[in-house]
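A protein chain is absent from this complex, but the other protein chains hold their places.
Chain nomenclature is as follows: A and B, assigned in order of appearance, with residue numbering initiated at 1 for each chain independently.
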Amino acid sequence: MNTVAAQVTPLDAVPPAGGQRWVERFAGLGFAAPAFILLVLTNLAPLAALAFLSFTNYELGALDFSFVGFKNFGAALQDPVIRRSVTNTLLYVAIVVPGGVLLSLLVAILIHQRKRTRSLYEVIYFLPVTSTLIAMATMWQFLLHPTLGLINQALKGLGFAETAFLSEPRLVIPTLAAIGIWQLVGFNMVLFLAGLSAIPRDLYEAVDIDGASHPIDRFLKVTWPMLGPTTMFVTVTTFITAFKIFDTVTVMTRGGPGGASEVLLYAIYLEGFQYFHMSYAATLTLVFLAFTLVFSVLQTFILDRRVHY
Amino acid sequence: MAGLTLRGIRKTFGDTAVLNDIDLDIADGEFLTLVGPSGCGKSTLLRIIAGLESQDSGSVSIGGTSVDHLRPHERRIAMVFQNYALYPHMSVFDNIALPLTMTRLNLFERLPLMRHLSLRRRRIMNEIAREVRAVAEQLRIESFFHRRPGQLSGGQRQRVALGRAMVRHPQAFLMDEPLSNLDAKLRVHMRGELTELHARLGATMIYVTHDQIEAMTMSDRLAVMDHGDILQLGTPADVYERPATTAVAQFIGSPAINLFQARVGPGGQVELLGRTLPIEVRNAPTPELTVGVRPEAMRIGGGPCAVTCRFRRRENLGSECILHFDLVASPEVAVLCRVDNGIPIPEGEVPLAFEPRDCHVFDNNGRRIEVESRNAAGRDLRRASEVR
């Protein structure tokens, strides 16, 4: 409404009166200027440069470069590493999104009904969110050690065979996904808890009186529909976070074994900042952007709407 | 203190005109109320006077000089807002002192930490504290000087907001529905306090309200506004006794005025529901008229001016009551009659009578028409009213 009014006001119409209007314009421009300049410098210009680079063969330190059209895109499509990275990333996302959302929903519902123990559980489940993932990933590496690790010793004690979680190509992505879920659950849980507290108590009372007193009925009739917007938002953020998997791969597997845990962001990191194939990395970044864009736009849309609830 | 002059104020938001060519003169020391239904433009007009919004054309002068180019605080006016607009994070004292610190201390002396370096600041702050205290005494708010607005009741916040306005010794006070957030009892009390404050300070006050009782009880003059126009400007008695339009007549007075469709007869007499009333109009632009009679001017009984009505129900107000009737000739028209509680309740169809001098006659555009009324004997002609 206000924005429309601001658009309607013609800029060159000097009002006969009103110092205030000019003060607002002057102050508004002054306040917005630093942010705008930084936005251009750190966001918009780099993005334009990225698009530009992806059509060249520029490499860091090269004195000259030329335009190569869509060659980089073609190369990316053919590149087995990139194909593998995309598949692995999508597999990772496909495990982390449902796992991270549903487990955190379950935990949130169970914790929400606790009274005395609620804050204790809250702290425990939230702890991984604040901890430095790199340090914790190192600890997971120990725990998952094929022979000495605690987890394998426990499995052995239960009569299972030793499992090389991180060096077995079929298991490495699911293992990383489990750690990803471990880190995410607390964060999503907090969002679900907020959503649960926002459900009016009298809805549960009404559904009780109407005869749906079984917990599953209560969940299906009240909790799940009322949590709809929260679930949507949590799913979208989880997707974006999952798609950006980088830390655990870098520390724990470095894409191994045999490329079984190569993921998109790690591939971009290698191409761009280890091999300095800038133009190719720029192309890959655009691919990465394309994958996340739908979800980022969705997230922004929900964020923008959420305030008006 | 100073008078104000508004000339040709216009304002539009997008495509909607909010104010159409407003002219208004406010005398020095006058209590003027802008009254009208919500959306009539009264608040916008007040905010244009304050400089918070700028008019599309026209000019505002305070004390004879144009203030159009001045920013709000340079106009030396004070404003009391509907929600009081107290700074939530500052104490009552700081809230009241702020206008003074802003004008008397320079930027350096206002900066955190740096301000302690100034020797001048201490002296000025003492001065300010003295003035704040003097205002607070008048309003009896010294006892909660160190509390925050959140810890105060509505009436106390109202007083703090007044104090913040008073401390600047402004040329005029602007008040935007300052009582509408108070409960009914406190509102009546604050009405009295504001009137007394006005008398004591002798200040020019422009008061915006949608509540016609506030407008009637407090003002020297009131301006009834609707759809961006001033419909009538006059003293409360003027506006009540000689409403300029049907809209004013309906807005001022509670319960609202009864309006009947009428016609001009061949001799200029007003014909109401087939009955010729002993009043005449000249210069009626069209034969269709509207006749208005206030509920307090109606009584049960017959006479030369009367309408036949069917009783519906009674609303008891304690000392008096309001009787609700339907007009028998056209039952969708409700007729209200305000009478003493003692009289017997009528039953079925009864005539309701009124005096010719209590009739307000309007043309089909709703504008007031000059009326000549004859008394019951039909001799003495006298002018009952005139259009301003």
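Observations
Assume a contact is a pair of C-beta atoms (placed from the backbone, for glycine too) under 8 Å apart; a residue touches a chain by one contact, two chains touch by 3 or more.
In this text, contacts and distances are computed from a predicted model.
Candidate names were "Polymer-forming cytoskeletal protein", "sn-glycerol-3-phosphate transport system permease protein UgpE", "Succinate dehydrogenase flavoprotein subunit" or "Response regulator receiver domain-containing protein", and the UniProt protein name of the unshown chain is "sn-glycerol-3-phosphate transport system permease protein UgpE".
When the missing chain is restored to the complex, the residue among A:I124, A:A206 or A:L220 that touches it is A:I124. Contact with the undisplayed chain is limited, among B:G41, B:G58, B:P72 or B:P356, to B:P72. Even with one chain removed from view, subunit B keeps its contact list with that chain: residues 47, 50, 52, 71-73, 77-79, 81-89, 98-99, 102-103, 110, 164, 168.
As for the chain not pictured, it touches subunit A at residues 2-3, 5-7, 9, 11, 20-21, 23-32, 34-36, 38-39, 42-47, 49-50, 53, 60, 103, 106-107, 110-111, 113-114, 117, 119, 121-136, 138-140, 142-143, 145, 148-150, 153, 182, 185-187, 190-191, 193-194, 211, 233, 237, 240-241, 244, 246-247, 250-251, 265, 268-269, 272-273, 278, 281-282, 285, 288-289, 292-293, 296-297, 299-300, 303-304, 306-307.
In the analysis below, only the chains that are shown with their structure count from here on.
Centre to centre, using the average C-alpha position, subunit A and subunit B are separated by 57 Å.
Of all residues in subunit B, only 13-14, 51-60, 68-72, 74 touch subunit A in the complex they form. Considering their complex, residues 4-5, 8, 15-21, 23 of subunit A touch subunit B.
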